[in-house]
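Here the structure comes first, spelled out in structure tokens, and everything after it is commentary.
Note that one protein chain of the assembly has been removed; the remaining protein chains are unaltered in position.
Every chain is named by a letter (A, B and C) in the order it is written, and numbering of its residues begins at 1.
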Amino acid sequence: MTFEGVTVNPLIGVLVVPAVAAALSAVLPDYRATARLNVLATTLTLICAVALLFAKPQPRSYLLIDDLNGTFIVLTTFVGFTTSIFSASYIGHELDIGRLTPSSVRFYHAMYQVLMFAMNLALVANNIGLMWVAIELATLTTVLMVGIYRTHEALEAAWKYFILGSVGIALALFGTILVYMAARPVVGEGLDAMVWSVLVTRAGAFDPALLDVAFVFLLLGYGTKVGLAPLHAWLPDAHAEGPTPISAVLSGLLLNVALYALLRFKMLLAANAAALTPGPLMVTLGLLSLVFASFMLYRRRDIKRMFAYSSIEHMGIITFAFGIGGPIANFAGLLHMTVHSLTKSAIFFAVGHVAQVKGTQRIADMGGLTVTHPVLGWGLILGVAAIAGFPPLGIFMSEFLVVSSAFAREPLLAIILVFGILVGVAGLFLQLNSIAFGEPRGPSAKPQASYVPMFIHLALVLVAGVYMPPVLVVWFQNVAGLLG
Amino acid sequence: MTLTIILVCAAVLLALGPLAVALRHSRAVTQLVYGASMVASAVSFAAAIAHLLGAAAPESITLPVGVPWLGAHLRNDALSAFFLLVVDLGAMSASLFALGYGQHETASGRVLPFYPAFLAGMMLVVLADDAYTFLLSWEFMSLMSWALVMSHHRVPENVRAGYVYLVMASFGTLTLLLAFGLLAGSDGLYTFAQMRAAHPSAALGALVLILALIGAGSKAGLVPLHVWLPLAHPAAPSHVSALMSGVMTKVAVYGFVRIVFDLAGEPAWWWSMLVLAFAGVTTVMGVLYALMQHDLKRLLAYHTVENIGIIFIGLALAFKTHGMVFASALALTAALLHVFNHSLFKSLLFFGAGAVLTATGKRDMEHLGGLIHRMPQTAFAFLIGCVAISALPPLNGFVSEWLTFQAILLSPQLPVWGLKLLIPAVGALLALSAALAAACFVKVYGVTFLGRPRTSAAERAKETDSFSLAAMFFLAALCLVAGILPGLFIDALAPVSSALIGAHMPAQTSTQWLSIVPIAASRSSYDGLLVFLFMVISGTLAASAIHRFASNRLRRAPAWDCGYPDASPTTQYTAMSFAQPIRRVFGTVVFRAREHGDMPPPGSTRPARLTVELHDLIWETLYAPLAVGIGFAADRLNHLQFLTIRQFLSLVFGALVILLLVLAVWP
Amino acid sequence: MALTLDLTVQCAQMLLVLLLAPLFTGFARKVKARLLRRQGPSPIQPYRDLARLMRKDVVLAENASWLFRVIPYLIFAATWVAASLVPTFRTGLLFSWSADLIAIIALLGSGRFFLALAGLDVGTSFGGIGSSREVMIASLAEPAMIMIVFTLALIAGSTQLSTMAEFMASPEVGLRVSLGLALIALIMVAIAENARIPVDNPATHLELTMVHEAMVLEYSGRHLALIELSASLKLILYVSVIACLFAPWGLAPAGAGVEALAIGVTTYILKLAVGGFLLTLFETSIAKMRVFRVPEFLGVALMLGLLATLLRFVSGSF
Partner (left out) sequence: MSGIDFDIAHLLAGSLVLVSFLELYQDRLYSLLNIYAAHALVLAASVAWQAFIQDAPHLYITAAIALVFKAIVIPVTLHRIIVRLGIHREIENVVGVGITMLAGIGLVALSMVVMLRVTREADPLAREDLAFALAVVLLGLLMMVTRRNAVSQVVGFMSLENGLVLAATGAKGMPLVVEISVAFSILIAFIVIGIFLFRIRERFDTVDVQALDRFRGERR
């Protein structure tokens, strides 16, 4: 991609721009400048990512672009871009009401860019060790951002996230080492045994038993990052106590990146016939988190914690879809990942507005949103309808494909899936009724932040539900074939 | 050609939604939206009639939207054309009614955007030709109607009704999704053509029947799954509840017919027994519930449940497992004719209820009365609706019920023993529910329109606007025409039954004097026109003879009240007291009805108080425990939110150890 | 030529039924009086009452609506049309195929529907008592009646009254248990529908007991005359249905000559006389039941009808 004569390889651009922006925003004194820099940086990264789609560079030892991470890079940078627009006005408001100090805002923007850098690195990393380091860095930055408010709950949430995250990362590292051990006799020592594109071609010859143990550790390690049921404990508190843009990025992107890492390793196992199929493990974890999170929606009193549990529920559905396998279910899983991150970040934008307008996150203190703020209220209802899987929005198509293909293969599992989805929808709308409908409760200040990012996301989800661009369909289909 | 016109109309309707939002501040938006939706549904109605009467070949179109490698298949065959006709007729009359009724709508900002989308959703369900488009438009229809039910969200009951409705709708859709999953198989053959070609096995077909019965049955209102219907329909604005009761339940019947008769392959012998059992119970329970109500729209909603039962009795007898193709054709035609008739008179009755609601602001019959003097035209149209729904000649309700009875009478030749015993019992239930329906509508009409006004609101009632009246009289006229000339409508249904069953009833128009002959003239026939003419002639003959020869003098005087000084309006019979004898006969068993009279001690002037205690057994035995169970599970799991970090770590540790143990044990 | 003959027979049938109805009621009252060892009015007294009522002017309640004034004509028309379709002296009437037995029952049902509405129109509690009890009785009587129709239709293979009558007259009907049950059930339903003694006392004005009378309490003059006439028409309809189905001897076949018609008429009048006598005999031998014991009475009728149909469904021989 030539840029005033300077040929900048988009792959490098996607990584360098956030890194530079992080350094700059740590230095710049005025917080408003860092906010604008933040938006500028994410726009540039988005342009690089889109350019990346067309100029597909050859895989190198450390960096790799193929169909799978092509779409996810664009998705990550796009959601990062819209969230930066939202967070510019959101953080401004948080500053006015004194919850943040200017220095902490500068720190926030620096960490935001480091997070972007870490996620992009994780997506493009070809070396499984590098991918591990990138995800570790992403966890560290989100821990710091969750604790930025310095309240008791925020610190407790950050500390819990930190400990659980570190244990998860340690397990993932052990899994990576085991993969290296399995690859060493076949691929030879040194760097090659860690390069994913080499591994996936030679995976057939690895020792299956070692791969199984490796996958168990990877599943539990990265599974903690994905927020699957027994390992989910950090997710609700991290979402509830951190600033809302971070909840949107956390829910929308970080869970996807962790699941993307898991998919990379699932491809390895799919290539090795003798290894135990990862299906049953992922299906059990998926169903467990789906049913568990659905039941947890009912007694939630904090709006962000409720949508955090909804994220766990949807990650459960996606893991179930990849666990079931087969071209249709895999396609549905990939589609669900994309559409879920768009919808969930849109919902968190709306929740951010609601929290600022109502001055609280407790559901009991807010009500009658469609009366006091019609546009915001109906935006939230559209988002919740999308996340609940109502047509014509995207998640309906993926749930349609998952349930129908699952029922044909394993009827009993599909019935549990349907039960979980139904309980989830019932819980979600029970809470929505008290938020959006009925007599208005609680204060109703004038909203500052713009609704544009939220409605862009919802429009994209609507388009994904009705008409999928064919080029995206082709990528998803051949990745679905790869996933086994 | 007709399919493209219909799709254009659907597209126009879909476009009206955002338009209504854009123009929400302008004054004429109500007229614009309802007028446009009326025109669109009228055009689509004409196209549907052209297709059905012209017995044209089924057309199909594939749009590039929807599931990427599949596209959206839409097809307009005889069955779809008939149900499209029913949907558009309902839509047209509801929009005409809404032109007048919409003026008084307080939350029109929440009704206008969703109303045309709701109509488009129903039209698309009927045209869908692959599982994805079918379920998409089915769920879209539910979402739009949920939004309409929630339009008066400030009333807590409406919010609860909307919630119950949405959960039941999602349950129904997910069940249908499982049914389509079975039909499509694991390699995803989602179009109906592929499903038909796949010829599902008997076991698969049975499972699909059960799932379709639960899925479509919950949307139509079969008894154990009907609980949302009497909550949701009254909560919506009247023209929407007319559409939900009269038309959306018919789209659910269409879903059932399409899946079971068209896609599920050869029916087994016990299929009709299962559907018959559900249908019989639905019919009687629906009308018994209705008798106990005194909220006008809730009563009409429960009556929808009863009429759905009658339709499903017809469908149950229509399975062609027993080789008697003509009997099945008769039963199917009876069911489809009742679908058409019910959509007519149920919409008419809901319009009447809507007109009463706007005039008096009250839905509770105990506060109405004497409206016939203040709202004569509405009263007349409502009377025709009541006579039609009570299945009394010469109107259309009687015709479809009569055909259903004829279908029942054809069944002794059936080889299946179970059916031999079940069908007379269901015949008795059908007759019982017909009589109870007549009793219920005497109560409705007598308490609401006749007698003296019980409250000042009823006293100050005024006639509704001309649009509402036009819609009501349009439907009343249709009821009369369908009652007098049923032969035309039965012949229109012939292509539908020959498409689904391969045979249809003998052509009716050839018989003399336009009477209808189900199987053979010697067997039984009924001539609506002659009976109507006879009644008119003998009535006018008697009137003119008496007025000319005997006296025609008339004077007014106070009614005989056994000498009591002031007969206040409260001494009149109310809805609950009118239903008291029937409640005493049936209520003690079905609703555990108990009456507690508490008389004041002698000498004290405290009024005596009679309280009636009714239990909705289905809600208490099926749904309440479910809700308590989920609440209990939610409470138990809620503790997991408040664990210490150490306990969360032990969760992770436990998961790791378990997985390692699984690995160690796994071969 | 045949058409005019059929037309004249049809009109003769309609007139015959209309004229005989008051006579039959008068005859029944006369026999009842004689059984109670009192003189009793002459059988033609009902004609005098009708003439008297026709001449008097109508006294309408203030609250009565236009429906109140139209309902008598509607009831009379429905009942008269139903009565004219029942074969009395000849089967195969010209218009008999326009409505079968189910349609006749439904016509009576609409008559009852409008009568109940009339009861509620005036706005006093008496009308309410009458209407609510009437619809309760109807809600049990009608299913029993439909069950009887099912039994007979299954035996005769058709629901047309004339074909059923011809089949009943033909030898192959034979003695069947279900027919016996159907006859008893039909008699019980007839008693309930026509407000005879065990269910409701036609002669009483005591508010607590009356059902049919309570609904027509507010009618006067020509309206009351029409309603009385419809009531007696309905009574004669039920008796002629019982006669033509369970005592079909003497019914002239479709194209019969004048003398067959004459035999038909005489046997019909004889059957009416026997029917009237038996009815009054039964009425004087039983006391009126409490209103809330009527459901058991009609429950028995419904069970008998259902049993008859079940037997009929199960096998051809029953």
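Keep in mind that, in the parts below, a residue touches a chain if its C-beta (ideal position, glycine included) is under 8 Å from a C-beta of that chain, and two chains touch if they have at least 3 such contacts.
Worth saying up front: this structure is predicted, and the values here are computed from it rather than measured.
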Within the entire complex, the undisplayed chain is in contact with A, B
Checked against the full complex, the residue among A:I91, A:V213 or A:V461 that touches the missing chain is A:V213
Missing-chain contact among A:L75, A:A88, A:M194 or A:A350 belongs to A:M194
Filtering A:D30, A:D96, A:E153 or A:E439 for touch with the omitted chain leaves A:E153
Contact with the hidden chain, among A:V14, A:I47, A:V114 or A:L130, goes to A:L130
Cross-chain touch to the chain not pictured, restricted to B:S186, B:T321 or B:Q641, is B:Q641
Residues on subunit A facing the left-out chain by the touch rule are 127, 129-130, 132-133, 136, 140, 147, 152-153, 155-157, 159, 162-163, 166-167, 169-171, 173-174, 177-178, 180-181, 184-185, 189-191, 193-194, 207, 209-210, 213, 236-237, 240-241, 300-302, 305
Absent-chain interface residues of subunit B come out as 641-642, 644-646, 649-650, 652-653, 656-657, 660-661, 663-664
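The rule is short, and it goes like this: only the chains that are shown with their structure count from here on.
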Contact graph of the chains (line, ring, star, complete, other): line
One chain pair leads in contact pairs, namely B-C
Rounded to the nearest Å, the gap between Cα centres of subunit A and subunit C is 79
So subunit A residues touching two or more other chains come to none
Two or more other chains are touched by the subunit C residues none
Listed in rising order, subunit C residues that touch subunit B in their complex are 54-67, 73-74, 76-78, 80-81, 84, 95, 97-100, 102-103, 106-107, 109-110, 112-113, 116-117, 119-129, 131-133, 135-136, 138-143, 145-147, 150, 153-154, 157-160, 163, 207, 217-218, 221-222, 225-226, 291-292, 295, 302, 305-306, 309-310, 312-314
Interface with subunit A, subunit B side, in the complex: residues 64-69, 109-110, 131-132, 135-137, 139-140, 143, 150, 153-154, 156, 159, 162-163, 166-167, 170-171, 174-175, 177-178, 180-182, 184-188, 190, 630-631, 633-635, 637-638, 640-641, 643, 645, 648-649, 651-652, 654-656, 659-660, 663, 666
Subunit B partner, complex, touching residues on subunit A are 159-160, 163-164, 167-168, 171, 212-213, 216-217, 219-220, 224, 230-231, 233-234, 236, 276, 281, 292, 295-296, 298-299, 305, 326, 328, 370, 374, 385, 388, 390-392, 396-397, 400-401, 403-409, 414-415, 418, 421-423, 425-427, 429-430, 433, 437-439, 466-468, 470, 473, 477
